[in-house]
Structures are given as structure tokens and as C-alpha cells.
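A single protein chain has been omitted from the complex, and every remaining protein chain is retained in its original position.
By written order: A and B. Residues from 1 in each chain.
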Amino acid sequence: MEKQEVQSRVKKVVSRVLKMDESEIADEANFIFDLGADSMQSLELVAGFEEEFDIEMDQDKALEIQSIDGAVEFIEVYL
Amino acid sequence: MTSRFELHQENLKKIFNPESVAIVGATKLKGTVPYDIVENILKSDFNGAVYPVSPREKHIASVKAYKYVIDIEDPVDLAIIVFPSAVAHMALEQCGQKGIKSVIIISAGYREIGEKGIEREAQIKEIAEKYDISFIGPNCLGVINTDPSVNLDASFARQMPDPGNIGFLSQSGALCTAVLDYARAKHIGFSKFISFGNKADISEIDLMFYLMKDEQTKVILLYLEEVSDGKALMNAAREVIAQSGKPILIIKSGRTSEGASAAASHTGSLAGSDEICDAAFEQAGILRCDNIEEMFNKAMAFAYQPPPRSNRVAIITNAGGPGVLTTDAAVKEGLEIARFSEETTKLLKRHLPSTANIKNPVDVIGDARADRYNAALTAITNDDAVDGIFVILTPQSMTNIDAIAEEIVKVAKETDKPIYTSFMGEADVASGIDILLRNKIPHYILPESMCKAFESDFRFHHKIKGHRFKPVKVEDVDKEAAAKVLEGALQSGRQVLEEDEAEIILGAYGLPVLKGGLAKSAEEAIEVAKRIGFPVAMKIMSDDIIHKFDTGGVILDVENEEAVGIKYQEILDNVKEKAPEAQIRGIWVTEMAHKGEEVILGIKRDAAFGPVIMFGLGGIFVEIFKDVKFRVAPLGETGAREMIESIKGHKLLAGARGKNPADTDSLVDCIYRLSQLAVDFPEIKELDVNPIIVYDEGNGCAVVDAKIMF
Partner (left out) sequence: MEYRKLSPEEISGLEQQGCTSDNWTEIRVSASFDISKIYKTAFNGSCRIGLVNRALSGSNGEEIKGGIYNSVLRNATLEDGVLIRNVHLLENYHVETDVIIENVSELLVDGESAFGNGVEIDVLNEGGGRELLLFDRLSSQLAYLMVIYRHDTALMKLLKGAIEKYSKEKRSITGRVGSGSRISNCNTIQNVFIGFDVTIKGAQYLQNGTIIGEKDASTFVGSGVIAKDFIIQSGSVVDTGALLEGTFVGQGVKIGKQFSSENSVFFANSEGFHSEAVSVFGGPYTVTHHRSTLLIAGMYSFFNAGSGTNQSNHMYKLGPLHQGIVERGSKTGSFSYLLWPCKVGPYSVVMGKHGGNFDTSNLPFSYLTVENEKTFLTPAMNLITVGTRRDSTKWPNRDRRKGTTKLDLIHFDLLNPFVMNKVLNGIDILTELYEKTPKEREVVNYNGVRIKRLMLKSCKKYYEMALHIFIGDQVFNKIEKLNAPVTMEVLKGLMKNNNTEPEAEWVDMAGLVTPGGQLNDTISRIKTMKDADVLKIENKLLALFENYEIYSWNFVCQVMKERFGITKESLNSDHLEDIILRWKENSIRLNNMILSDAKKEFDANSKIGFGLGGDDAVKNADFEKVRGNYNENSFVKGLHEENGSIETRATDMIKKLEEL
């Protein structure tokens, strides 16, 4: 899968979980500082990524990811 | 360039008096810190603009929210960061870009959680320095300014306190909420209320200086969990007291004896960090309190009532027992029970029933109502021989409690003498106590606390305030000679210096060491003995032998040359048998000291306060009664004298039981010379002069044994 596609799908999940427009989400956006996610939403994000990409991630490590870029990089390893 | 200290003083102005506040990281979730802070600021009727900053929300609590702090069009005076610590630095960076200089970081997750948090703390500190930002926190509850022209509750405490004259600083946020709750029940108001958390940038010292100049603040209260720079705290306290005359009350938690056990010297083992803290606070004029109750008992006295002119107190009571209790407590606290003038006695006789006791403590009798209290109170407050009045009440069937409370309030308004009260009981007297507290009359549940509070007030105004600290710089010392010995020892990697070397160092600082010399052969020993005169004492010098007496390494009272030769060999033989491996440097031949009073002096270095001097009586007094006194160096002559006078066994030196008074002057001299040594050589970790013998007045003293550890 192209990095571009991973990124756009990551943004899609984020926009759905955090209820915001995809256009508001920058590539390097930080989940907490820029997007205002809380810890519960982080859990939803992890499940959302798993569902979107049909993968099972290491939940604990996944929860440490802080940004869109970081998530893209992390997910790519599983693809 | 302005120092961080000056910068903080400048930036603190906007922390307390901002015209606009941004809450960075706010959310809409009620019951969370980020929301509660916004709500508190709005609820407190803050006199300025409020800007919630939230990545998600368009508005919070009906106030327009901004995505980033840099999006706010208008200038912002104060930013309160509530983002999680993982991203708080990003928020601080933006504050810097926005030109905000005053910041409170509420977020937790810093030094208190270990390594990761220490890194984060360094990171925010770096950003603050880059932008000349001053911040309070992190890991704190926030700041409250009750000044009606500001009305800022920038905290997540549940309720804003009443305005008042007490400035409260706390390292623990949790304690703050408890204190607010406690204070509200007692109608205690605050001028400023600050939780400073990890004090990564602005410290309690910066805040003390700020409160020093704060007009609303009359008393400064501080709750500390750790003293990081004790010296600075002492200096700050001294300066604040000297410049403003405001009392400083501190609770330092952790009254444990940690650190006092594993020390190599007497001084080390006796000086727990808490004892040192006690001494340091006392020296700096800080009133140390054991708990919140004691702190507010005293704070009420300072904040509510005029200072007493002296310590003569009058007691008015409606029951005999409590009157006696109070008298006992007052005497125990060193207060004087006032003797009334004839005029007062006459007035009391006229207004009180014949069964009443018109002498101090005045008993207005169980059936007294408000008029009788008023008569007694008025007569007594007008008596020149009275400096303070304690009013006691026990609820009896005739007692009209509320009316009596009102009378006290009335009298208190018209006098410049402090009036303290104790309405004993709980349920029945509650409404009366409420009247007193609302009208700023200090009230105490126990007469003991009342007397303690008065004593503090008296002591502060008459013994601490205006008492300038003057350390003595001792000039006639041979610093170089001492340095040479120490350097030599340091280079050879040794950690203990025994008598021979220790006494050179002490001698160089002008302490009265006994004449002596190190002998490496019997011939040398005889030479030394001849030079100093007989009898002499002889001691083995070896780093490897700790218990010199037990190994036969010490022989006293050697009378002549021949004996010196014989004993020299005897000591070597003894030691070879008991400790064959020991490295021997020689035998120390020294004058025999005459009999006198044995005392002990010492130095210890405390992590927070630096060098500490100890003084105590020798023998069992130090071993069993631990009758010793500490002072942080440097200290002046008065300080040294106070040390001697404040130990319990002081009478032994002052000439008790037919003895001549001891030469305390020379002891004072020794103490401040030792203090100079401690200041000059930070490499000395611990030092024992044990014993030093003090002779009768005019005859000086003599160092008999000394040991230095570094």
C-alpha cells in the first residue's frame, strides 16, 4: 500500500473518531495538542486503525503513538 | 541582563494581576481539571478577559475558544497550561511565540513520576528560559488572588476563599484543597493562595519576596515538602522579615529522623535533617508549625489582632477550672500573668458579684451574662499593666453565648490590645464562635493553643522582628596552614583525620588545642614530652584503629622521661598484638588536660542547609539525653551564646550546685571559630571536638580530642 493511501485512511479514521473534518487534520498533527484527543479516544483510534487496515497491533505500543505521521509509520510495519 | 529572580518578580505581577488569561488545553468535560479551571475563573467574577484554548472546541462555558494560543488576536497576560505533560511543552513554546511571559503549568507528570518526567521538566524549563517566561508549577493546583479589583481563581480548588490578609504558599496541591475547606469553616480569608507544585521555575522564595511587597498580605504561610536550598530560604526569610515585618509560618512535612543513623561522628548521628531544619528556621526567624491547625491558630493571631506591647496577659473566665488551665498554659509559655492596677481592681469589685474572683485570672462566675463580661473586659483592656486578654467561656445554663461574643467584638474594636478567645465545648458554643471568627477575633478550642499563639505573636514582634543577623567574620585564622593539612590528606585519599592533624587545623583557627607532637620513635616521644612538660598523654595514631583505648593504644598521665620511653614501646606492643595489620603513623604525645566541664562541639554538612554547628554537654548528656543544639553556620556571637544558653543542661555551665561558672566566653569564641572553619572548608563533611574541656570563668578551655571526616 502506498504511504499516501495509508495516510489518507489514517486521517479518515481520525476524522471519524474525533469527529472533525479531514481537511482540518495536518500530516504532522499531534492527537492531543492539535486534535484534542483524550485517552479514551486513543483507545478508539487504535481499534479504528485495526479495523480499517484489518490488522492486529500491539495495543500498548500503539497507544504511545502521538501523531498522524507516527501512526502512518507504525501501521506500515503491519502491512 | 535581568536575573531570573528579577524576571520572576516582574512576571509574577501578571500571574496575580492579569488583564487577560488563556487556559491552554481546556475541554468541555465537566468534572475535569481543564474544565474546572475555566469554570472557576468565570465563576470568580474575574476582572479581565478569558480565552479558552482548545484544539477541538469552538466554545467552552459560553466563551469563544481558540485552537492555539497564537490564534488569539489580543495580547494575553497569563497562560494556564492544562494539557497533559506529554504535550504541555508544545503549548509553552506557543506561549513564548505569543509573547506571554507569565505562565502557570497545572499539568502533572513531571519530576514526581521519575526519569521521563525529569526530562520533561528540563524541557519546559529550557523553553521558559528561551522566551523569558516565568512559570509556576508544574504539578500544581494553581493560583488564587482574592483582591476584589482582580478576583482571580486560576485553580481547580472547589471554592474561592474569602478575601483576607493571609498569603498561603503550598508545595502540595492536595493539601491546598484541605486548607481551603478548613479555612472556609473558620471564616479565614486569604490575600493570595498559591500552589507551586514542583517549583521547577518560580520557587517558594520568589513567591515569598512577592508576598513581602504585596499590600494585602500581612502573614506568610508556607507548606513545604522538601527544602531544596535551605540557605536561600533562610536568607529570604530574614530579608522578608527585616524589610516588611511580616511573620513567616512554615510547615515542613516529614518530621522523621532519616539520615541521622548511619553517620560516622557524634555530630552526624545526632543531627537528623529535621533537627537541622528546626534550628535553621529558628535562626531565620521562621515560626515552624507542626500541623495545619497550629499554623492557622497562629496565623489568626497575626492577621486579626494588633501585636501585643509585651507579654502580660489577663484572663477572664466564667469557670474556675478553665481559668486555672489557661493560667498554667500561659506560664508554661513564658507569659506573665498581669497584676491589675488599683483602679481596675476597684472597677471589678464594683461590677462583679462578691463571689467572683477579681484577681487575675478573673472569674466572672457561672451565671455571668454579657453585661458582666463586658464590664470585666472593659476594665481590663483599659489597664496599662495588661498587654493581652484571654476570654474564656464555658456554656452554662445562664450563659448567653452569642451576646457575650458580640460584646467581645465590640470591645475588641475599640482597643489596640489583642483579645483572644476560647469558648469551650462544641455544639452549644458554635454560634458564638462563628460570631467571633466572622469578626476576626481569634478563637481557640484549647487554652493551650491560645497561649501558644500569643507567645508566637509576642516572640515575633519583640524578639525576632528587628533582630538583625550579624555573622562574625573571624580574621585571625591561618587558613593556609589548615588548607595544607587538608589538601595533603585529600590527596592521599584518606577520609579521617585524627588528633594530630585535626588539632593542627583547629589550632590554625585559634581553638585552644593542647600542646603536643607526633613521635615516630621513643626518642622523639621523649623530646616532645620534655618540650611540653609532664605529665603527658600518649596515643597511637593510626587510621586503622578506631577504638584506641580497647587496643591499649592510649596511656594517660605519663610522669617522666623514662616512663615515656617505656610506654612508647608498650603501646606499640599492645597494638601489634591486638591489631597486627594496622598502619601506624606514630604516637601523639600531648599535654594532660586539667579537669573541667566536658562539652562537645561539631560540624555536619546538611544537603539543604550546608554547614551546621553542634554544641552540647559531653558524656551522658550527649549520649543519653541528646541535649545538643544546632545552628547553621555562619553564626554570630549572639548565635553562639544562644546555643550555649538554650541547652537544657545549661545550668551546669552557669555555676549550679556550688560550682564556679564556666568560661562560656571562651566557648563562644570556639563556636564561632568553628563556624568559620566550616564555612571556609566545604570539604569537611563532619567534625567532632569531643571533648572540649571548659574551665572556670577566665581560665579558657581546651580541645582534648578531635576528629575530622571528609
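The criterion applied here is as follows: a residue touches a chain if its C-beta (ideal position, glycine included) is under 8 Å from a C-beta of that chain, and two chains touch if they have at least 3 such contacts.
Because the structure is predicted, anything quoted here is derived from the model rather than measured.
K.L.:
Taking the entire complex into account, which one of B:Thr177, B:Ser273, B:Ser449 or B:Asn690 touches the absent chain?
P.N.:
Counting the whole complex, the residue in contact with the absent chain is B:Thr177.
K.L.:
Just to verify: which one of B:Ala108, B:Cys451 or B:Ile644 makes contact with the chain not shown?
P.N.:
Answer from the full complex: B:Ala108 touches the omitted chain.
K.L.:
One chain is left out of this view; which of B:Ile105, B:Leu221, B:Ile251 or B:Ala453 touches it in the full complex?
P.N.:
Answering carefully, the residue with contact to the hidden chain is B:Ile251.
K.L.:
Determine and list the chain A residues touching the chain excluded from the picture.
P.N.:
16-17, 40, 43-48, 50-51, 59-60
Everything that follows uses one rule, which is that only the chains that are shown with their structure count from here on.
K.L.:
Touching chain B in the complex: which residues of chain A?
P.N.:
18, 20, 30, 32-36, 38, 66
K.L.:
Mind pulling up the chain B residues that touch chain A in the complex?
P.N.:
Against chain A, the touching part of chain B is residues 27, 29, 54-57, 83-84, 86-87, 90-91.
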